[in-house]
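Missing here is one protein chain; the remaining ones are kept as they sit in the complex.
Up next is chain A:
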Amino acid sequence: MANTLEGIAASKGIAFAKAFVLEQPEMTIEKKEITNQDSEINRFKEAVNSSKEELQIIKDKTLKEMGEDKAEIFSAHLLVLEDPEIIDGVSSKIKEDSVNAEHAMKEISDMYVTMFEGMDNDYMKERASDIRDVSQRILLHLLGVENTSLAAIQEETVVIAEDLTPSDTAQLDLNYVLGFATDIGGRTSHSAIMARSMEIPAVVGTKEATKAVSTGDTIIIDGMEGHVLVNPEQTVVDSYKEKQAEYIRQKEEWAKLVNEKSITTDGHQVELAANIGTPNDLDGVLSNGAEGIGLYRTEFLYMGRNELPSEEEQFEAYKTVLERMEGKPVVIRTLDVGGDKELPYLNLPHELNPFLGFRAIRLCLEEKDMFRTQLRALLRASAFGNLKIMFPMVATLEEFREAKSMVDDVRKDLLKEGQAVAEKVETGIMVEIPSTAAIADLFAKEVDFFSIGTNDLIQYTLAADRMSEKVAHLYQPYHPAILRLVKNVIEAAHKEGKWAGMCGEMAGEETAVPLLLGLGLDEFSMSATSVLPARSQVRSLSKQDTELLAEEAIQLPTSKEVAELVEKKGFIVS
């Protein structure tokens, strides 16, 4: 029977194969009284030793096939097996309570699982699954139960499982396993992360895949849309085969562009940069060939904690990003919180209209100590790369001047202390308030650069909250007013010899890219995964054509007509 399951798209691509449903081994653990404690303890220790041998093999295999990073988790597992608290804990439970090893093991591991799951920290919560994984392995040995072996798969398969543990994913032979789907998990769960690093399609969180699928069913995993198709009809299979071929072809094309320039057919070069939230995002930035960081949102350093981050902590984070970008431009935005993005420890006032309230640069110019700490960390880090500082939510020139003069003061202080500071650190503003876009010519005389933050600029210009369903249709990126403001900002920058970028979602959209190129945008900053598709598009366009397109678009009366024009004129490649 044909059936489609909906889940979370965890790793891109499309896979076709017969299903292999991973059964959870039946394990009933009964509490039994035992008389010979010493032999029970020996039995337990033997199970631990066999588990160790097994894990060592998995670890070596992972190390060889997937590298040190991925193998590290098994070092942690091995350490759990050598852990005095666990091993001695189980042994003394067997001795004192005269219970069987299975029961003692389960009690101890449940205790730790509960403890880790209760921790106020996502990382630690994830560790509960490590303990479960290890204790399951020991229990299987104790019970003499055969583990369904993923390693035994010898034909092309998609794996369907409730969840895949680290030891499961390490056993997947990628010659045969073409993709997987799980019942539980999200985009950041272990299985999803592994799927992306192994580059196989995966859908997680389907809730019922193991129930709906039987081993031997024909399965299509669509890792783009998050669908799992069970026993699809031939016509569906055919259309997915086409989709798969197209995806593979396109990916190959894109991959060739990692080290290429973002240059038009008539020789106009632009910078395609990536937006990041934490230094952890850098791997994706580098593997997707971004030419810089166009927006580093520093608020994540301040969120999910009880106090402000120290200068040192911020310095380390900024330095890491600057160093790893090896001299490529890195635009770091100073703290943008307040209003909707709350920091409980700042005790900010509740406002009726937080988007028009006390936030971002307005807050920073009030909380000068906090702001100064961030500026000190930024300028100290500037010695390690190509830093540009960007102030968010600037509405007036006074705000920029005040922030800039604080930067100058901090620089003087640091130099006096003998700290290294880069000679030139550009300071610019995010253009997201219509007043600023309107007098961009006046700003351009004083700032070093503009970066247009379209998400807010659109909602402020059209007075439409994009989170509000009823007015979401008014959130129009190609509204003539937006295009004209963008044009005004870019022209004002160029007139003063400055550069203009864009760091909203719009910068990576395929309808926007030709328009922005035609309007003369210098830097496009987007999510890392959009960089290669955008580069491929830029390289297919001629600057001259896009200029004509932009001229025409700017005269059109509605957002819809602009989008249609771009499409009709063939500027969208895919």
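In this text, a residue touches a chain if its C-beta (ideal position, glycine included) is under 8 Å from a C-beta of that chain, and two chains touch if they have at least 3 such contacts; residues count from 1.
Keep this in mind: contacts and distances are computed from a predicted model.
Novice: The hidden chain: which UniProt name fits, "ABC transporter permease", "SUF system NifU family Fe-S cluster assembly protein", "Phosphocarrier protein HPr" or "Stage III sporulation protein AD"?
Specialist: Options "ABC transporter permease", "SUF system NifU family Fe-S cluster assembly protein", "Phosphocarrier protein HPr" or "Stage III sporulation protein AD" narrow down to "Phosphocarrier protein HPr" for the missing chain.
Novice: In the whole complex, not just what's shown, which of A:Met27, A:Met115 or A:Ala472 touches the removed chain?
Specialist: A:Met115
Novice: Pick out which of A:Asp97, A:Glu299 or A:Glu316 touches the chain that's been left out of the picture.
Specialist: If we include the chain that is not displayed, A:Glu316 is the one touching it.
Novice: Can you say which of A:Arg43, A:Arg127, A:His190 or A:Arg297 touches the chain missing from this structure?
Specialist: A:Arg127
Novice: Among A:Glu6, A:Glu72 or A:Glu199, single out the residue that touches the unshown chain.
Specialist: A:Glu72
Novice: For chain A, which residues lie in contact with the unshown chain of the complex?
Specialist: Missing-chain contacts on chain A: residues 72-73, 75-76, 79-80, 82-86, 112, 115-116, 119-121, 123-124, 127, 130-131, 310, 312-313, 316-317.
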